[in-house]
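Excluded from the complex is one protein chain; the other protein chains are retained at their positions.
Then we have chain A:
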Amino acid sequence: MATNQEHVKLLGATGSPFVCRVQIALKLKGIEYEFLEENLATKSELLLKYNPVHKKVPVFVHNDKPISESLVILEYIDEVWKQNPILPTDPHQRALARFWSKFIDDKIVSASSKSVFTLDEKEREKNVEETTEALQFLQNELKGKYFGGEEFNFVDIAAVFVAFWIPLVQDIIGLQLFTAEKFPKLYNWSQEFLDHPVVKETIPPREPLFAFFKGRYESLLAASK
């Protein structure tokens, strides 16, 4: 629908897993948009105007109306552009999709990051344990090719963090957090998902992102000395 395609903007940062989620959904639905790269160290006036509450990316702007928080944005996109739906129609299935996406945000994102970006061994151990338990729950939820079944859906998109970002950051310190040996089913899913043409074309280039995170870890080390 022509009117829905007008004035679609995404304020983001290449390398953000939350921005990536939105980009995957937009690509899946074939929605054209203008991408505005934000420098998170010096936030633009536009970002501060569109997301005064959290001052974060992604911010999705449709006909000058901004929406923040990646999972909220995904629901909006799915409601406005009906092709290639990412949420099921059945209310209970929808509740489950929302549950697992929230689970990833609440239980996996922070704990997995803290497993790497800490110099305190006790804290690392605690977060590794938490992440491992959470990944186990997530893996048990996988019943088909994707969390969405034959096609990827809301949960798969939310889980791009697990598929791409966790393996990347764990490599900085050689941490065996999410591996094929520990989570064979989930690992297979991640490879399938990352290989899907829509996802493949959307995830950021690995090398520069790895360098960025490695730099962050090294700053952490330097600061402690």
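Criterion: a residue touches a chain if its C-beta (ideal position, glycine included) is under 8 Å from a C-beta of that chain, and two chains touch if they have at least 3 such contacts; residues count from 1.
Methods note: contacts and distances are computed from a predicted model.
One chain of the assembly is not displayed; among "Golgi apparatus membrane protein TVP23 homolog", "Glutathione S-transferase", "Importin subunit beta-1" or "AP complex subunit sigma", its UniProt protein name is "Glutathione S-transferase". For the options A:S68, A:S112 or A:S190, the residue in contact with the chain missing from this view is A:S68. Listed by residue number, the positions of chain A touching the unshown chain are 53, 62, 65, 67-69, 72-73, 75-76, 79-80, 91-92, 94-95, 98-99, 102-103, 137.
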